[in-house]
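Note sheet for the following structure.
A single protein chain has been omitted from the complex, and every remaining protein chain is retained in its original position.
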Amino acid sequence: MKLFEIVTEPINTNELIQKVEKREAGAITTFIGTVREFTNGKRTVYLEYQAYVPMAEKMLAQIGEEITSKWENAIVAITHRIGSLDIGEAAVVIAVSSPHRKAAYEANEYAIERIKQIVPIWKKEIWEDGQEWIGDQLEKTSYQNGLPKMEKE
Amino acid sequence: MKLFEIVTEPINTNELIQKVEKREAGAITTFIGTVREFTNGKRTVYLEYQAYVPMAEKMLAQIGEEITSKWENAIVAITHRIGSLDIGEAAVVIAVSSPHRKAAYEANEYAIERIKQIVPIWKKEIWEDGQEWIGDQLEKTSYQNGLPKMEKE
Amino acid sequence: MITVLLFAQLQEQLQKDKLPLEMDRISVRELKEYLKEEFGLVRVTEAMVAINEAYALEDDEIKSGDIVAIIPPVSGG
Partner (left out) sequence: MITVLLFAQLQEQLQKDKLPLEMDRISVRELKEYLKEEFGLVRVTEAMVAINEAYALEDDEIKSGDIVAIIPPVSGG
């Protein structure tokens, strides 16, 4: 069972939930990042995701370690899909279990923020009248000033 | 399709996700509250949930309205199960979709906090050597000073 | 007649989930007092009351025909 993986097929949320279930857990949170039809008023036809797969899986695992060190007893599973995705399809699913709910929410949100900072995955938006790889120009990330922060705070 | 319901059978998380999916959503969060084996060091054998069903469903719907007024375009579905639940089974599942992820996390957490404040559902813990209806004595809720708060903040 | 619904520990204490009371009008506060005196439901003091599925205040009036629920501190989720 791989807790952190990049896949090309649709993601099964239930499988991720099963990966983190345990008798000690009282709370499981999941986050599903789906392909939205409109971004900044522009209609997306579909998305194309690309990854540097081996490093992306390593970075996902690193996020898992960061979470375990911040939230004791939290268990995390993350799957990110690459390739062509239609509107409504899940690009990423994060599942976190924890004995207590607060940690399950916080750790889950931490995971998606970190994914957007350090995991080598790129998204291309395809519109009716063009396409563009998304990076700096729309998001706030920029590496011009050095390394992506390896730890929040 | 009922967005807010009390059921006696196991909850299907995927069904809740489907209830809130839409093309405008970029984020879906789910919370699954499961039966934990140990609470305060004491081993639970199983839980028994009871509800004042018609009012509980009304209160869940009210929480949905509160969320819609606080987080524009969020869609919420909540199912709470009653009856006997074994360790690991889901007592409650909350699904929230939103165009943006921050709102999906916040609205979801708001929902579970409100459930614990205003929805007439009661839990009995059954241990190897006894049983008890959970209320004031372990949780922080007390109604001695009047109505449960109808709005947070 | 006023119908009083009981849940959780209160239901177990009286071994019934419903109390039909031959009353015409009573305030929430008076009803709680009555249930405590008449049925020994001491924990009713920490309970909320709902009239026809909506939370009520201590001074609210209950009328014949109303369904009244005694809501001990909830513990769902």
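Letters A, B and C mark the chains in the order given here, with residues in each chain numbered from 1 onward.
As a working rule, a contact is a pair of C-beta atoms (placed from the backbone, for glycine too) under 8 Å apart; a residue touches a chain by one contact, two chains touch by 3 or more.
Owing to the predicted nature of the structure, the values given are computational and were not obtained by experimental measurement.
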Contact set of the excluded chain (shown chains only): A
Option from A:Phe4, A:Tyr49 or A:Tyr110 whose C-beta touches the chain left out: A:Tyr49
Omitted-chain contact residue, chosen from A:Lys22, A:His100 or A:Lys124: A:Lys124
Hidden partner chain, residues of subunit A it touches: 33, 49-52, 54-56, 58, 80, 91-92, 112, 115-124, 133-136, 138-139, 141-144, 146-148, 150
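Here is the rule we use: only the chains that are shown with their structure count from here on.
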Subunit A and subunit C: spacing of chain centres that average the CA atoms, whole Å: 49
Whole-Å separation of chain centres (CA-atom averages), subunit A against subunit B: 25
Shared-contact residues (touching 2 or more other chains) in subunit B: 33, 112
Contacts with 2+ other chains: residues of subunit C: none
